[in-house]
Every structure is written in structure tokens, then in C-alpha cells.
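Supplied in C-alpha cells, the structure appears directly below.
Take a look at chain A:
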Amino acid sequence: MGETLGRPSHSPHEGRHSGACAPLAALSYQGVSKVYVRSHLGRTTRRIGLEDLTLELAPGETLGLLGLNGSGKTTTLKLALGLLAPSSGELRVFGHLPDSRESHRAVGYLPELPYFYPYLSPREALRFFGRLSGIPSAELGARCAAVLEQTGLRPHAERRMAEFSKGMLQRVGLAQAMLHEPRLLLLDEPASGLDPLAITEFRAVLSRLQKEGKSLVLCSHSISEVERLCHRVAILAQGRLVRTLEQRDWSAAPGRLEELFVETVRPSSEGAWR
Partner candidate 1 sequence: MRALWPIASNTLREQWRSRAYQVALLFAGVMLYLSLLLGMLAVDQELRALLDFGLGFIETLALAAAVFGAANQLLREMETKVVYLVLSRPLSRGSYLLGRVLGLALSIALAVLAMSALHLSILFFKGWAWHGDYALAVFGILLKLLIAVSLTTLLALSTTSPLSALTMTGILWTLGHFIQELNFLARRLGESTASWPLLALLRLLPNLELLNFRDRIALPEALGTSSPVLFGLIYSLAYSAACLLLAQALIRRKDL
Partner candidate 2 sequence: MRWAALVLALILGNHATLQSFYWPMPPISSVPLSARDATQNIFLASLGMRRLAADLAFIRLLMYYGTPESGEDGHGHSHETPFGAGHYPELLERSLRILDLDPYFSYAALYGAGALAFNLGRPQEAVRVLQYASARNPKEWKYRAYLAAIGFQHKGDALSILRELSPVVDDPDCPTMIKNLVAFLNLRAGRRGEARRIYRSMLESRDPAYQEVARRALEKLGAS
């Protein structure tokens, strides 16, 4: 097993019980549920995307979200971005509502399989997103150059993205998420489509972000990545948070997290969390 990262000095669990002096959570879900309602030809269908989620992320903490397909990982992230409105419960990002400007200034998001305007080059796309983020024109060039360098895109900065592979688009996705120097990064399957070299570079980038004190949420099917990078892991199944694990729970033995995950989500063990 590779290096594991040290926990932030102020974990949410320490802070949660420390009364008025508690640091503001980077991300806070309090009993959040999301029900998808679809109406078609007078017939309404309801599907639970997330059920009664209570979870907090401390500033500087890296949280892994694990779960099978359809378990509610992406819904959890979209709620934090204000792309979805919760059906019930309360959600805050650094104390702000998720669809507020303050919240959006503080968050960077890398969606699963990011898509960009194919006629733009990475530099043009970053300039576009930078302008939307309100980065002053004087700083924009330097910021773009920095993230292009960090994500290994500098040699390809002027190529049209129509020619890019999935992995290259993933790099652009990471670059745009880091561009406005957010305090919280929500990364949905960030290593998807990356080659082994790119994965190593990606780990280095995340490691640097952690050292800078950024809060990270890592949504992934790659348990080994989560194992290496996260301080804490939340396992979702059928829209419910079924288990949270601390780094100490898996750090003792390589592959332990995978065992714990399988044990949690395995159909035969359904009864354990139902």
C-alpha cells in the first residue's frame, strides 16, 4: 500500500462537540433526502435518490464516498453544488446555501466524464470558466498557466478538445475544478479514463491540495484510490448512508477497506444495514 495521508488537525468529530468554537464545516448534510419525481402522461413516479443523509466534512478533510452504481454518490455531490434541490433536510457549504454565489466560489467540481465545448482549446475553456468564476482578467492568464502545468496539459493547451481522449478531458476537468482555487473540491470518479502515469500525477495533485488544507470529497469505484487518499470513508447503499469508516479502520492491513466495503454492500449482508 502506498503512502497514507495524515488527518487534518481539526476533524469534524472533534469539532462537532466543541460547542460555539467549532470550525464551520466545509460541507454539512443534516437529514437530507432527495426524491426524484417524474411525471409522464399523468403518471407520476417517485424514486429515492438519497434518504436522510447526515454527514459533515471538516475543513481540510478528505472524504471518500463509496457505493455501488445508483447508490446516491452523484446525487450527494449534485446537492452540494445546488444542481439538485433537496426534498427535505438542510445542507450548507461553509455555512452557505449550496446554490449561493458564496458557496459556488468555494467549491470546485469535477463531474464524471466531463464534457467540454469541442471547438475550444483547454486554455480557452479555462479562460471561459475563469471569467465565470469572477477571476480578475489580470490574474486569469497566470492561473490558467498554473493549472495547465499542474495537470500536465501545458503541451496541449492550444489543441482543440474535439481531438482529446477521455483521459485528456479528465485532466481538463480537474484543471477547471482547481482554477478558482476553491476551498472544497468535489471529485466524481476523478481517475476514470486516466492512464497509470496520469493516475500517479493525479495523486500528486491531490496530495498537494490536501497539504494546502483543501477539503476534498472523492467519489469513486476505485477503492485503492480512496484507501490511499482519504481520511474517512462514507459508504452509501440505495440512497442511504450505511457505514462510515475512519482511516484507522483500514490502514492496518492492505486491502482491508475493500473487504469492509464488500461486507457492507453485499446483498447477503443487506440485513446488516437495513
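Heads up, the rule we're going with is that a contact is a pair of C-beta atoms (placed from the backbone, for glycine too) under 8 Å apart; a residue touches a chain by one contact, two chains touch by 3 or more; residues count from 1.
Keep in mind how these were chosen: all candidates are chains of the complex that A comes from, given by their letters.
Given the structure is predicted, the values throughout are model-derived calculations rather than measurements.
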item: Direct contact with chain A in this complex, candidates 1 or 2; value: 1
item: Chain A residues touching candidate 1 - in the complex, by the definition given at the top; value: 36, 78, 81-85, 101-102, 104-105, 107-109, 111, 113-117, 119, 128-129, 131-134, 173, 176, 180
